[in-house]
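Data first, discussion second: the structure below is written as structure tokens.
All protein chains but one are shown at their positions in the complex.
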Amino acid sequence: MSRDAAAPPPHRFEILVRVYYEDTDAGGIVYHASWLRFMERARTDWLRSLGAHQVELAERDRLLFVVAALSIRYLRPARLDDLLRIDLEVLETRRASLRLAQRAWATEPDGRAPPGTPLIDAEVRVAAVRRDAGRPAPLPGWLLNLLGHE
Amino acid sequence: MSRDAAAPPPHRFEILVRVYYEDTDAGGIVYHASWLRFMERARTDWLRSLGAHQVELAERDRLLFVVAALSIRYLRPARLDDLLRIDLEVLETRRASLRLAQRAWATEPDGRAPPGTPLIDAEVRVAAVRRDAGRPAPLPGWLLNLLGHE
Amino acid sequence: MSRDAAAPPPHRFEILVRVYYEDTDAGGIVYHASWLRFMERARTDWLRSLGAHQVELAERDRLLFVVAALSIRYLRPARLDDLLRIDLEVLETRRASLRLAQRAWATEPDGRAPPGTPLIDAEVRVAAVRRDAGRPAPLPGWLLNLLGHE
Partner (left out) sequence: MSRDAAAPPPHRFEILVRVYYEDTDAGGIVYHASWLRFMERARTDWLRSLGAHQVELAERDRLLFVVAALSIRYLRPARLDDLLRIDLEVLETRRASLRLAQRAWATEPDGRAPPGTPLIDAEVRVAAVRRDAGRPAPLPGWLLNLLGHE
């Protein structure tokens, strides 16, 4: 798999996410577990942008990406109708796992916090496992190459 | 598979469900799709009470129960911390599907509505399908027997 | 509120929805309640396209849109990574509620079904209620006007 020389660097990615009723709770804000769904959408779209389709990985290569560990700080709430920016940055590439930083940002200033403050700030370790046995598996070689793993 | 003569009739079942933050939305009430999750918990516990474990059905018999059609009226809202009663009644047993009535009830009078009024009132058609092909499949014979299907 | 003469007719709308892990279940397909979330995203984006921001409606006008009734047929499953088209059409405009048809479509032919067959086919009645009392309320006048209600 070759990539266009003008392709953006594969270590960073971001998506926009709209907040719907499904994402909120009776406290009037985004439910704390919904942020994990938003972060996974960013990771999935990032992998797709690099050529990794999770359905193919699962069915052809019997490979799943799973979240092995995650830490998150909830700094500012988000509300219904907000348009959020969710980003990711690869911090470390290992043979069978990736360590990513992920943050969420408001797209419009709202006076709720100083600009430049993320809404959430997380670190996620994603591992590859064999679909059937659940055992750790190496990441696909082309992905390791793209990410500069030696 | 034989059942105790004193076993409750297999056509009716109910469970209690507590409302947590995860079930609510920013309108302050139970999110409309959460009721479908509550109704499925009742169906799953009912099948388990009859001896049908969905994991075994899926893995040994390659059989899945899927919702084929559903209609629901939302009559009164439920709120955080409410304890709800979710019931089901088999209306019709066919060779490859079941038609069920399902309702939800408040367990404590709250002045929000006259007693005897359900919170939601639904009808659900559940079908059996082959796990791999997604094609309709007959329900397990012992379940049809239990439900008096000839 | 006036609309551009070239604006699309306000009775129809559609969005694209990507299927992520969060939307699926252990049966390998989109969980049956997830379709209600997809349909609500379409309704929310449609209202926003007409100028109705639900946060403003809720906070300024103390008005919520709630689902009053819904019926849905599940015709074909969708799977992880699928890109779906979710549409809506206003079937009837009443003073305090709307009746909508909503369907979901595969965006790529997949051999699973003949083209022109929706994945799901639903009818939804959405009502306006007073946020605090939960009582039915008239829809905003500008929305009734847009939809040609006399």
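Going in written order, the chains are labelled A, B and C, and every chain counts its residues from 1.
Just so we're on the same page, a contact is a pair of C-beta atoms (placed from the backbone, for glycine too) under 8 Å apart; a residue touches a chain by one contact, two chains touch by 3 or more.
Because the structure is a prediction, the values reported are computed rather than measured.
Residue C:80 is the one among C:15, C:80 or C:146 that touches the chain missing from this view. Within the set C:13, C:31 or C:65, the residue that contacts the chain not displayed is C:31. In the full complex, chain A touches the omitted chain through residues 26-29, 32-34, 36-37, 40, 58, 64, 66-74, 77, 112, 131, 134. Take chain C: the residues that touch the chain left off the picture are 21-22, 24-29, 31, 33, 79-80.
Panel shows chain B; residues 18, 20-22, 37, 40-41, 44-45, 48, 53-55, 58, 79-81 of it touch the chain omitted from the view.
By definition in this document, only the chains that are shown with their structure count from here on.
If each chain is reduced to the centroid of its CA atoms, chain A and chain C end up 27 Å from each other. Averaged Cα coordinates give chain A a centre that lies 34 Å from the centre of chain B. Counting partner chains per residue, chain C shows two or more touched chains at residues 37, 40, 58.
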